[in-house]
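The complex is shown incomplete by one protein chain, all other protein chains being positioned as in the whole.
What follows is subunit A.
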Amino acid sequence: MTETIRARAMGRPLERLDGRDKVVGQAPYAYEQQVTDPLYLHPVQAVIARGRINAIDTADAESLPGVVTVLTHLNAPRLTGDGDGDDRELWVLQSDEVHFRGQFIGVVVAETSEIARHAADLVRVEYERWPHDVELSADRDDLYAPDKVNAGHDTDTDVGDVAAALADAPVVVDHTYRTPMEYNNPMEPHATVAVWDAGGLTMYDSTQGVHVVRQRLAPLFGLDPGHVRVVAPHVGGGFGSKGAPHAHNVLAGLAAQVTGGRPVKLAVTRQQMFSVVGHRTPTIQRIGLGAETDGRLTALVHEVVEHTSRIVEYAEQTAVVSRMMYAAPNRRTRHRLAALDVPVPFWMRAPGEAPGAFALEVAMDELAVACGLDPVELRIRNEPDVDPESGRPFSGRRMSECLREGARRFGWESRDPTPAARLRDGWLEGTGVAASVYPRIMQTGNRAWVRYGPDGRYEVGIGAVDIGTGTWTALTQIAADALEVPVEEVRLRIGDTDLPEAAVAGGSGGLSAWGSAVVGAARAFREKFGRHPSAGDEATGTAPESPAAEDFSMYSFGAQFAHVRVHADTGEIRVPRMLGVFTVGRVVNPRTARSQFVGAMTMGLSMALHEEAVLDPRFGHVVNHDLATYHIATHADVQDVDAIWLDEEDPRSNPMGIRGIGEIGIVGAAAAVANAVHHATGVRVRDLPITPDKLFH
């Protein structure tokens, strides 16, 4: 256990320090960075899903006044390396092969964005079409087991004898659940501004991690990392899709090499985002639960089929949630992949846990019905004493408290479990519950510095980013407490690779990683200079060791409750109320934390009822590739969504006592809604999204 810092600023609902700048438009996002005499880029995208470019005619485009050049695989600068492994997503304009529809096969460099867009339209491409395959199914004969799944988890696990336990179980629930291909749609689409000059490459990027962009791109461009600078002071959301550079970053880097030093600006359009910045794989999940008549689990099977792209393997860790959630003595989990001619899948808020918990938590609801048990009670009965997967104790597992507290606040005790029994004003009403979980993830390799300025303020620097989560504010609060000064005496600097190495804002672990490094730097500073430093004093530090991490299993938990109304004539589904109760360690800033919880629950509501990218197998593209047709919840769909958290700190996690909060709010939210829909209508929908047509019989 590391020594925790004393909370003075932490725990206070400080307003966002960057709030005013954002409201008045003075917070520069990537595309708004002021650069001199820029050129504008517009990509050319493949309109076949697999094949080869036989010919690409750029003459008409290049003859358009204002077009500087058009880059294709024929004339683009060469990248360095062998283009293998994960680099295959970034191996842009290096060959004539097309691996998925929408792939970048060229880019126009022009004096205005309008000219660039027009010229991109004039590029003529002749293809050699090869047969493509984008259809996922569970009975494909080419499904394979990846070596590992995302975040380094094992692909399969087997504990005990599942087959025997299922055969012997007096109660068995065994069904298939499906989640569709889904897309991150942050408010700020991906954008990058690249400048290539004698000093190397500077990139103003909309990213979740400046250092990861540098780390991935520098070798591709044959540059020393010291000659790549990435800047991202403000980012309008990412949800995972900006957790690594994508093809557009490389496109900008290539283009910037041929403009004689003029900056290039590339704003990915909303439509293009459906091809090039990652997506959540569709999943087909079998959940088999065996239980005693009192609801105690004897067996838990979670077998997942999902897709990956043929060029880069991304294996979502969908079943890992079932390894540690409940005390089932016999457990089996599987991940199987189909490699398809689809764009590269990538992180989307709570990768693994979000789709996995949908299936598991709907299955638990089905088990509660089968056993005639209250679903809150069923979950409490299956609470494990230690982590079933690792055998280690939990650093804190207060899920039963979350369930009970939520039930109390939600008025759960008066609930009649009978489905389809409440018709009011033409609407069928129902309520549902589901559990939430998300691992505490501690990313290593973070550093920070503390400098004492002539103005009597402490400057604290680390290459962290604020993707809208509140880093500017929360990390300032941590720095203030680490230095034992008021927040007014701290001036934070983030969002720049000129600052010390920092982890990506991902895995709900950004603030844990960065905060720990800031604490390390503050301690180093105080050790060296004491309480009364002089101007210019500076110290660098890293995160203190956290040996407890080896001895404890660390997760955040929660319980989600949903009230739904389903129109008895039309099947329309509305959600008048959602409540989440979470246990996440310390909450650094209740204001920004609440925003994260409520935002993630809203995303879960959206996942439950709206989000579905439809792949057309004939063309290989996402048909509904804009926000008019790819539905996400609107304001009118989001009514009373509230989140609370249990008062606690987790000193075993890090010196702040925090475990991370960014993702847990989406985990279980869709299941709570789905379970409420069943309670309202008696119809069990096992494939998302739950749309009215699925309720018609």
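One rule holds in what follows: contacts are C-beta pairs under 8 Å (C-beta built on N, C-alpha and C of every residue); 3 or more make two chains touch, one makes a residue touch a chain; residues count from 1.
Quick note on the criterion: contacts and distances are computed from a predicted model.
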Task = Assuming one chain is omitted from the figure, identify its UniProt name from "High-affinity branched-chain amino acid ABC transporter permease LivM", "Fe-S cluster assembly protein SufD", "Aspartyl/glutamyl-tRNA(Asn/Gln) amidotransferase subunit B" or "Xanthine dehydrogenase YagS FAD-binding subunit".
result = "Xanthine dehydrogenase YagS FAD-binding subunit"
Remark   = Of A:168, A:401 or A:572, the residue touching the omitted chain is A:572
Inquiry  = Just to verify: which one of A:428, A:462, A:559 or A:579 makes contact with the chain not shown?
reply    = A:428
Request  = Please pick, from A:23, A:55, A:164 or A:623, the residue that touches the omitted chain in the full complex.
outcome  = A:623
Task = Just the residue numbers, please: which parts of subunit A touch the chain that's not shown?
result = 47, 114, 117-118, 121, 420, 423, 426-428, 566-574, 609-610, 614, 616, 618-619, 621, 623-626, 628-629, 631, 633-637, 680-683, 691-693, 695-697
